[in-house]
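Input: one structure, supplied below.
Some chains omitted; the rest stay in position.
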Amino acid sequence: MIGARGFYPPKSATGRSSLIPAPPWHYSGDLLTVEYRTDPARVRELLPEPLEMAPEDPGAVALIWADWQSCGADRAELLDPVRAQYKECFAVVRCAYRARTYSRCVYIWVDKDFAVARGNHQGYPKKLGSIHLTRPHPYGPAPRIESGAVFGATLAAADRRLAEAVVTLREPSETDGFVNAHPMAHHRQLPAIDGKGLALDELIASGAAAFEGGRAWSGDADLALFDAPTEELAELTVDEPIAAYYRQVGVTWNGGTLLERGL
Amino acid sequence: MIGARGFYPPKSATGRSSLIPAPPWHYSGDLLTVEYRTDPARVRELLPEPLEMAPEDPGAVALIWADWQSCGADRAELLDPVRAQYKECFAVVRCAYRARTYSRCVYIWVDKDFAVARGNHQGYPKKLGSIHLTRPHPYGPAPRIESGAVFGATLAAADRRLAEAVVTLREPSETDGFVNAHPMAHHRQLPAIDGKGLALDELIASGAAAFEGGRAWSGDADLALFDAPTEELAELTVDEPIAAYYRQVGVTWNGGTLLERGL
């Protein structure tokens, strides 16, 4: 159809202006994960019907920093890296839907517009933020990925620091955590243009279409969350540390499935 | 409903985390408008069915720079101005739908996340960009709003300059242009999560719920558009200048109406 080309707005005669290409989307990145337990009531109040609490360890939270390079099928973004590189920090909890456990991102900040747009498609509730995490490096003062290595990670939005962590690696690990280990169950919602209810209300599921990863490392973390007028991350208080993890991964995302419509 | 509060994601128990409050949204700002004619075929190819070309002067384009302060009903953002201030540059054409003429934003860049989210609701196809325009000032070297005053305006995205204009004011004007003077006819579309078609496909109309403005000034512009791998603004070539305008305005936006659903 005329004027309708492109996976995402802005649409054009060629589709070249689309903020993001159609999936698959490919990612190379480093994940720094801090898992802890909060009051399960704080998780429950973030789960709209028909989602329920996860049956086990329902107060578990993962706060994850990621340093990504991403691209579409033709990988063009990798050679113009301002369009490929971004960082994000996101809070994940678990929930249950029809007797299956899902992961669910409840807050997320990224630093590029293409990542915001992908989140709009995938149901991640993205805001812009300033995200930093120490990168491993084989030379000089930056840490190697090894026992005793120390990584810092911070998050800010609207000129306020919202979270900071210092993670010390201790030993190789079978996993890089359990909170973000399920398919994601996300809502995709948009208000009606007249303000009466929702024009779009979907519960969808998605996960990685392909995955490869290096050895995961586990360790421990000091994590601090800070309040802000328009943020509630700090309501997910750190009541009990679980563990921290570091892992380098390659991921492909290629769509998901509709679980149900709310309307 | 539990976990469902908030006009926009992220939703929470209180709604405080929502990236944007529910309308009405109030704006104070300065508008620098450059109107010109391009090949009408370049406009037509941006208009998806059922939109048609405007019956008169169908190749008219307005490229508008705006320097805004905006807020919700409680005006809290104005006192934490990192959450209120943003700039944008957007290209507007006209179209016809059911024998009525509408304005339509075909490309737009903003520099804050709350503006991206509002655009997602209103059907503006927003990307992030770096937008600058000279501000009038009563003292020192910056221009007053008067005959002979000269303003510069630039747009960049992904580290590339996309547009630059130099506007000279000549005289008071009855209007600040005709291209962006109609209600907006915008699509709100989101791909299905499985990649097959659209999950949301609406044609909506909206306009200002309230408006006040100072005297408009008209003048002339030098406008240059630059190509980029992921942008098509420069396809709207400047074939014939029309005029340039400057105006300070106050606007309220408070929702729109559904014209039709595509599905």
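In this document, chain identifiers A and B correspond to the written order of the chains, with residue numbering beginning at 1 in each.
Assume a residue touches a chain if its C-beta (ideal position, glycine included) is under 8 Å from a C-beta of that chain, and two chains touch if they have at least 3 such contacts.
The shown structure was predicted, so the numbers you read here are calculated from the model rather than taken from an experiment.
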| item | value |
| --- | --- |
| Overall copies of the shared sequence [whole complex; 2 in view] | 4 |
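The definition used in the following text is that only the chains that are shown with their structure count from here on.
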| item | value |
| --- | --- |
| Inter-chain centre distance, chain A versus chain B - centres from mean C-alpha coordinates, in Å | 30 |
| Chain A to chain B touching residues, read off their complex | 1-4, 7-14, 16-17, 19, 22-23, 44-49, 51, 76, 80, 82-83, 106-108, 112-113, 116, 120-123, 125-128, 158-159, 187-195, 199-200, 202, 204, 206, 229-232, 254-258 |
